[in-house]
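Just below is one structure, and these are the notes that go with it.
Other chains dropped; remaining ones untouched in position.
The first chain written gets the first letter, and so on, giving A and B; residue counts start at 1 in each chain.
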Amino acid sequence: MDKIKDLIKKLGSLNYENLYQEDFFHTWDKSQDELEAIFTVADALRELRENNISPKIFDSGLAISLFRDNSTRTRFSYASAANLLGLEIQDLDEGKSQIAHGETVKETANMISFMAEVIGIRDDMYIGKGHTYMKNVSEYLKEGYDDGVLEQKPTIVNLQCDIDHPTQSMADILHVIHEFGGVENLKGKKVAMTWAYSPSYGKPLSVPQGISALFTRFGMDVVLAHPEGYEIMPEVEEIAKENAEKYGGSFTKVNSMEEAFKDADIVYPKSWAPFAAMEERTDLYAKGDQAGIDELEKRLLEANKDHMDWTCSEELMKTTKDGKALYMHCLPADITGVSCEHGEVDDTVFDRYRVPLYKEASFKPYIIAAMIFLQKVKDPEEMLQKLLDQNKNRVSK
Amino acid sequence: MDKIKDLIKKLGSLNYENLYQEDFFHTWDKSQDELEAIFTVADALRELRENNISPKIFDSGLAISLFRDNSTRTRFSYASAANLLGLEIQDLDEGKSQIAHGETVKETANMISFMAEVIGIRDDMYIGKGHTYMKNVSEYLKEGYDDGVLEQKPTIVNLQCDIDHPTQSMADILHVIHEFGGVENLKGKKVAMTWAYSPSYGKPLSVPQGISALFTRFGMDVVLAHPEGYEIMPEVEEIAKENAEKYGGSFTKVNSMEEAFKDADIVYPKSWAPFAAMEERTDLYAKGDQAGIDELEKRLLEANKDHMDWTCSEELMKTTKDGKALYMHCLPADITGVSCEHGEVDDTVFDRYRVPLYKEASFKPYIIAAMIFLQKVKDPEEMLQKLLDQNKNRVSK
């Protein structure tokens, strides 16, 4: 239990009260202390659970999930987190295709929230839409709360939007912190966030964007590598650059996977669609231009094929720091010879890193639980101490 | 806490023991005291929750939901109510189109109910079917309970049938009671329950029917207004007339929205389909006559267009009592210039009443929770006092 006590003490040294009652949209909306508080609470909740101490803080209440895209991993992470804290999952299934407008969103947001504590939203399909949608829901809920319609204000957890994927990137970095033995050991480490070939099409940009914007906050040297034409959103590159300056690391862009991998401590090779093409697609969907969409898909798949050599091969892995860079992925990966003929990564590389990859994913439920905990609990240190003291078994013994 | 104590005292003055273990189908099956008991418990449960006192009475148990029509508002209200009391929602998805018959319904009703406490059913699509289905399920469950198949008898909550929509009308009247400062202030108030134009088709009659039958029980002057041919079920009109006589109000029918709105204290303008047309549609569905169904839809939409002037305009609102009648709607409304070109209500009217409309909706989870509470708890006064005394936090502090 000493570990939990240390975590509570650490929490006490941080300035994080602004997380209370606030939504979580992007990591860059939050201060360094606030992110640290989330990592600390995530570790504390894990420690409690692994010591069979229940961290349940709700006796009732709903955790609403709104997924505009298929999801298994994030859905189960969110469900696990909500259940751990005592909330019951209730899915809002609006249908994937339906893009709701102002009045409808305002009304629905309020109608479902009379007894809701948190709303987890995944809306990553259309550039320029996902984050905007979440902001709208947030405003409507605040209005409902201020007008006395809602007794409590449900907070929003961004489970992936068009711009950021904070529960992914924060689980990723928490994994790195644990692998490297502490946040203080991240300084100067080289991270290769690189594009990789995949035979599928239109993968969201929120992962490379989220990693670029978050990993630059820990004094690391982040290298973003992709073929020409596969640019990410310029706004996010700007954030990454500013972070690098502020936190004493660097953010570099290259057009070569080899250059990025060279001596890297961490590699994150992953396919994504070009930002400009995703903007184009959004417009085509808005116009309902199916012929244009089909043509774009064909064009993009063809373009991808020019870069089949962008793959995380054994050869490339050998060029990393001591040939042993930490391989990361948000999963599922396109594995060469397993899930496809040519993919993002060699099967032997993937196999060797399976256990750390699965552990990487295991942080997500705790990151989400920590976000909810810090949004809803007025005095988190006191509450963690109380949970520790009351020592209620999660599973009866 | 004085408010809760007053509510418990009030409950003590009412005669409501017949709610225990019984289903809730129609408001007119219940006595005045029984309805008052539901309002009182709804207010008490809200008061408990808003004071962060958990009203959880179940440690386990299922609340089954069976929706034969799409629903977001009612679904979330039911889920919120069940969760507040400690029940877990389990959806029975029979498919919308499938109309189950005797043996199947009997068997399924028993098979899902071994650990179920309550079954919420929405079946409003076909005239002459919804209520009948609920009655059948009820009988089969009673039989199963009497035969020793079921340890406990799940009770039914009608979440909308072809005849009544009691959780809606009771949430509506509870809103009115709060707006007018007490049930004793309802006497003599004029209510305009009027048809309104909508570009969509086949909206259920259960709302105008439910309002006509319930609001006439509080000494109010209910005016039902609709174009010729948009009659509601004659049985329900009969109930409304009897109520008016019994409770000292009135029930009038007119064919003019203007007449209904004149000096009204409350207006409830809403589209619905003609009763006779809905009977016709039910027959066509039973025969599987798709051509007939399409022809009927076309005919009804054409007929609607003759009454586009039936809309809740600013002009009409000015003619109500002091120009300030309480505008009500079960939501979602067809708002002119927002959700459609011409609809049930002017956007400016809707905008002005948005907060009260949302508050109106906020009573539904509590009405449902109160119905379940009174169905399942043998001594509700004692239980409310016990919940108050044990003072268990809903959210840990």
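In this text, a residue touches a chain if its C-beta (ideal position, glycine included) is under 8 Å from a C-beta of that chain, and two chains touch if they have at least 3 such contacts.
Just so we're clear, the structure is a prediction, and the values are computed from it rather than from any experiment.
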Task: Number of identical chains in the entire complex, 2 depicted - done: 3
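Here is the rule we use: only the chains that are shown with their structure count from here on.
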Task: Distance between the centres, which are taken as Cα means, of chain B and chain A, whole angstrom - done: 41
Task: chain A-facing residues of chain B, complex - done: 49-50, 54, 56, 72-73, 76-77, 79-80, 83-86, 88-89, 331-332, 335, 338-339, 355, 358-359, 361-362, 365, 392-397
Task: Touching residues on chain A, where the partner in the complex is chain B - done: 56-62, 88, 90, 92, 103-104, 107-108, 110-112, 114-117, 144, 147-151, 376-378, 383, 386
